[in-house]
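Missing here: one protein chain of the complex. Every other protein chain is in place.
This part shows chain A:
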Amino acid sequence: MKLRIFVTLKPGVLDPQGRAIHKALGGLGFGGVNDVRAGKLIELDVADDTSDDRIDAMCRELLANTVIENYRIERV
């Protein structure tokens, strides 16, 4: 079973990388960009019988730092 885990910064947490990307887009002449937030995509290939709880635990215990990040699990 293939999974995609999207890890994103929580709203309100300042994102220096997103801000730098935003600025660089402006520098290239791409106006009208209201905001940029950078995150991570982690692709997992797990055994088909892996439970939702177990996938969630992987996210909580390692893949995301829930102090500053949210995560979303997508089944491919």
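The definition used in the following text is that contacts are C-beta pairs under 8 Å (C-beta built on N, C-alpha and C of every residue); 3 or more make two chains touch, one makes a residue touch a chain; residues count from 1.
Rule of thumb we're sticking to: contacts and distances are computed from a predicted model.
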Record-based protein name (UniProt) of the chain missing from this complex, from "Metal ABC transporter ATP-binding protein", "Autoinducer 2 import system permease protein LsrD", "Aspartyl/glutamyl-tRNA(Asn/Gln) amidotransferase subunit C" or "Phosphoribosylformylglycinamidine synthase subunit PurQ": "Phosphoribosylformylglycinamidine synthase subunit PurQ"
Chain A residues touching the omitted chain (full complex): 13-14, 16-17, 20, 61-63, 65, 67-68
